[in-house]
Every structure is written in C-alpha cells, then in structure tokens.
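The complex appears here minus one protein chain, its other protein chains still in place.
After this line comes chain A, so read on.
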Amino acid sequence: MEYGKLFLVGILQAALIMLTAPLLDGISRRVRARMHSRRGCSIFQTYYDLFKLLKREQTVPPQASWLFTTTPYILVAILLLLAMIIPSITLISPLGLVGDLFAVLYLMALIRFFFSLSGLDSGSTFAAAGSSREMMLAVLMEPAMIMVMLTLALLTGSSNLGIISTQVASGQISLLNPAFGIGLIAFFLATAVETGKLPFDLAEAEQELQEGPLTEYSGRGLALMKLALLMKQVIVIALFVALFLPFGGAANLSLGSLIWGTVIFLGKLLVFYVLLAFVENAVARYRIADVTTITSLSFGISLISFVFYLVAS
C-alpha cells in the first residue's frame, strides 16, 4: 500500500533529522573554529555532549511542576512529527494527509507554547526573559511567514506542502516568477530568525540570558531540550527547502530515488549550515529592540511578493 510506504518514508525522515541534527551542529562548530583559527572540536562533539548529559542527574527548581519535566519529551515528539510532515527526502509530503502548511505553522506554535511555559515554570528570571522574547519573536515573524506561505499556496492552489514542493520542483511555478523569488528572500530572513542562530540568538541568548528557557535544565532534560533545539533548526531549514528549493527530492518511492533524495537533502542542509556558520562569525547579536527592523523588513518583502502575485492574477 502506498500509504504504508509513505509512512515508512516519514519515519525515515524523522530518524534522519533526529540523528543528523547533532552532526550538522558539530560541523558548524568546526567551521566556526576554523574561522577563528582554532582547531576546534571533533564534528561528533555534540553527540558526546548529549550522551554525557543523559547520564547526569537532574537539578530542578523546587517550584517547577510536571510541566517543566515533561516539556523536553513533548518538544522532541512534536519535532519528530514535523519531520514526518515536511517533505525533505521526497517531493510529496510523507504525512501530507495529517497536516498541511497551516498545521505545520501551528505545530511550531505548539513547540513555542511548551518551550516558553517551561521557562516560566522554572521560576528563573533568565528563563522567563527568554520565554518572553521567544514569544515576541514568534508574534513578529508570524505575519511574514504566513504571507509567503499563502502566496505560494495561492500559486499552487493547495496548502499541501507536498503539492507545493512538487510544483516548484517540476517548474510549474516559474522560478522567474517575481512573487516566488521575492518570497524566497522574505522567507529566508524568517528562516534565519527561526533557527535562533546569530544574529537572532535572542531567546536563548547564551551570553546574557544563559540560554533563556534552558537556564534551569540539567541532565537528561537539558540533553533533550538541546536535541529539540538542534532538530528545530534543521526542521526550519527543511521547511524552507521544501517550499523554495525542493529540487532533487525523490519524485517516486523507488529505493534509488529515495537514496538519491536523502543525499541531496543532506547536501542542502550542509550548505545551509556552513553558510550560517559564516554568518554567525561575521555578525554580532541584534539588540532586542532592533529586531523589529528585520522582522518588519521581512514582512515588507513578503508583502511585495504577494502584491506581485496579485498584480499577475
């Protein structure tokens, strides 16, 4: 049965993203070290960190409730689900029936909901400040993200991510369409903000907020939270890739094209991570008050993209 096969592909995607997220982080750390003229750690260092943390005991603030301790598991589960919905290896969405782009957007909101609540639940000031910033960023980014996604959905007539990917890859949406190209720029900015890397490292701001909502996590909780954040970076990039650069994804479910699709997908991720590492090295973190410039810029660009669609229609 086709659905059964697709479900397996979904599991494969989820496993791939969960397993490679720490590796990609390791590579990005290595690249940054090289740019600092350091030798840097092994590219597998992030795995070692996570495994070490899993074995440590947890120190939990006494006022924290069950919400604080269960959030890491919930976050990883939601991210795995997202990894199954967003088409990465394939062009069609493995779990396209389960959710479309609106569902993806709101599942990402679900992540933020628990992430921020865990910060508030710890009772720590730093964690709460991070929570507040996380929510603020979401509020500021949401209009731009939906505007771009809507423009793409209007171009294809469907909100199914798989159909969008397929149409972009097969050239049914021309790459020269200004609505597409300008939307790409807007969504790229949004993706950069969503990955939470420099210069948008606001919620977890390592230097001033001690990693925001992660402040009070330790041991296995911290390991899972870190894993969740790493997975989230990959998934945000995967979403961008699915919408704008789906080329090379497997068009059918034959073994050969699946393997080829996996290789291409990993290649794209690698390029993104190296690029982001360059950016991270070159810039300083945005001040919290300045971030509106970028978010409104992104929204402005997305609006232009929509206007191009509207004029052409």
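In the analysis below, a residue touches a chain if its C-beta (ideal position, glycine included) is under 8 Å from a C-beta of that chain, and two chains touch if they have at least 3 such contacts; residues count from 1.
One rule holds for everything that comes next: contacts and distances are computed from a predicted model.
Not every chain of the complex appears here, and the one that does not is recorded in UniProt as "Hydrogenase 4 subunit B", selected from "Probable amino acid ABC transporter, permease protein", "Copper chaperone NosL", "Hydrogenase 4 subunit B" or "Ion-translocating oxidoreductase complex subunit D". Taking the complete complex into account, A:Ser124 is the one of A:Ser124, A:Ser165, A:Gln233 or A:Ser298 that touches the chain left out.
Screening A:Ser158, A:Asn177 or A:Asn281 against the full complex identifies A:Ser158 as the residue touching the chain left out.
Checked against the hidden chain, the listed residues A:Cys41, A:Met136 or A:Ile185 yield one contact partner: A:Met136.
Taking the complete complex into account, residues 14, 18, 51, 54-63, 65-67, 69, 72-74, 76-78, 80-81, 84, 95-103, 105-107, 109-110, 112-113, 116-117, 120-129, 131-133, 135-136, 138-143, 145-147, 150, 153-154, 157-160, 163, 210, 215-216, 219-220, 223-224, 227, 288-289, 292, 306, 310, 313 of chain A touch the chain not shown.
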